[in-house]
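Below, a portion of the complex is reproduced, with chain positions unchanged.
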Amino acid sequence: MIIVLKPGIGKKQEANILREIRKRGYKPHVMRGVARTVIGAIGDELTHQSLETLAMVFPQVVESVMPVQKRYKFISREGHPEDTTIQVRQQVVGGKKFQVMAGPCSVESEKQLLETAVAVKEAGATILRGGAFKPRTSPYEFQGLGEKGLRLLAKARRETGLAIITELLSENHAEMVAEYADILQIGARNAQNFQLLIAAAKTGKPILLKRGLSMKIEEWLLAGEYVLANSNCNLMFCERGIRTFETYTRNTLDLSTIPIIKKESHCPIVIDPSQGAGRADLVKALCKGAVAMGADALLIEVHPNPAEAWSDGGQQVSLKVFGELMQELKPLIGAAGRE
Amino acid sequence: MIIVLKPGIGKKQEANILREIRKRGYKPHVMRGVARTVIGAIGDELTHQSLETLAMVFPQVVESVMPVQKRYKFISREGHPEDTTIQVRQQVVGGKKFQVMAGPCSVESEKQLLETAVAVKEAGATILRGGAFKPRTSPYEFQGLGEKGLRLLAKARRETGLAIITELLSENHAEMVAEYADILQIGARNAQNFQLLIAAAKTGKPILLKRGLSMKIEEWLLAGEYVLANSNCNLMFCERGIRTFETYTRNTLDLSTIPIIKKESHCPIVIDPSQGAGRADLVKALCKGAVAMGADALLIEVHPNPAEAWSDGGQQVSLKVFGELMQELKPLIGAAGRE
């Protein structure tokens, strides 16, 4: 911790601060600068009490307090330099092979799901997505088929061999959803629902953690730390757009998270262009950018008839567009050094 | 719903759109304008399938689709013109009397809590706040005393007569927390954890719903709708700052929510200046603004020794500052027509 004192602080006030720093288990180290004095507090910030309160508690004396240590450890690439790869049935996420997860926003019916599953597999997808429990802004919107939806996903897996990913909404469903799913998705609205993260981690299943609507990268890494600290290291991050002032798109997809997550952590990074823009007409371009920038996988909403989708029809691409997209991505996947 | 067609759309394409609108249960009504044709789709938007997908599904034909109905009903002042008042033990929130909820961020010990409770009561507070379960950005930060904290809150209530408000973090704790608390607080990070909202609503206890970090007002009202739609009408909204680009304050407290919530809904509005700014030195001024603008209550973090608080010490005011604040607020409460 670095404690910056205000200009013109007397010896006595400085001594008070030094005493306070020692009391909390740190060793103070004084540097007298030109305009003000700075104190370095030496000690482990993860195990000692924070000194950040000093600025508020001694507002006449302390100008600011700045941490120097990172707040996460298991998730950090510092202590784990090699990439984490995650086995999902026959597929590996985070390895040489680029993965595509595709399927409808919501599971609506056996026919809808199977038709989609067969088509996305044929186009080259390896993992089937589909929501059985849906978090909806309004209580009057379709909330998902629940366990029936999970059974349909399991059926689609049997028939196509695709692994499945589906969202976990409630701590109480963790075991049930884990019985069916190959990857548990934690949605943006629950990205800091730590109880849910812990319940998900404890199932032992791979977890895809979406970025919250207004989550800083450090907070996202710390939410991931909740998973790893609960003994589950099969974590992948998924950027799905952040909330900004722009209204042309539903969210602003922050593709810079690809190099950033790769730099700060060892976990795979997945891009969701469907939620990211909220507009089907931007999905192709965003996928191309994600591949070129080094993402490990894509998560794409695909529907046999977007116009009649029960949720978020405007952001789902048709089977035909998805097929074209997969063709157009091929040269870029090669150019990015992936298969 | 209003559907705006692109310029120069032919009769045949228009007929397709009209067919689609009818198929979804709406009656179309065509208006030919100067630059483009607009179709009004007449029907109840809450019960029919949304038409918003048309713009994405027919991107060559439809330029935009705009809803005309509000998405919430129980929460709306339209159907419930008089103010809702909420009985909390001997106190009423949302009535003539201005209420002050105060207490520590986290319950740390019996001594800390009782000392605070006695002092805030003496200064004029009527409801005691204190966190027993704490949502923390990092898994390495203090997570609260849990049920032990709840028992201490109940003890403080017995000794001071203050009602208590505490945060509910997990669906699994809903019954337990409801046994102790007079008001259940739903925190900003869980403001769209709909499963938690439903579990809280079902306890029948009054609920204080904080605004999420990046929640639009419409989304906040809709989250409140989840409570009312689950047969609990004792809901109060609590503004606690939104996330913006500004870094001087932790959040940007949006005091305009006071007149807005009063206009759009019939529920009380509470202001939390402690989370709102994340800085104790701004608490007094923000409280004054909230009172003058017509808030129904304040939620203030107070600690006997902020420098040693186990969480968020920088935003908690001391007992002394709280006492001064309550004195300074008195003339404003009068000027705002409250007691």
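Chains: A and B, in written order; residue numbering restarts at 1 for each.
What we mean here is this: contacts are C-beta pairs under 8 Å (C-beta built on N, C-alpha and C of every residue); 3 or more make two chains touch, one makes a residue touch a chain.
It should be emphasised that the depicted structure is a prediction, and the values quoted were computed from it without experimental measurement.
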| item | value |
| --- | --- |
| Whole-assembly copy number, given 2 chains displayed | 4 |
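Quick note on the criterion: only the chains that are shown with their structure count from here on.
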| item | value |
| --- | --- |
| Distance between chain centroids, defined by C-alpha means - chain A, chain B (Å) | 25 |
| Of chain A, residues touching chain B in the complex | 20, 46, 49-50, 52-59, 71-72, 135-140, 169-172, 189-190, 192-196, 212-214, 219, 222-223, 225-226, 229, 243, 279-281, 306-310, 313-315 |
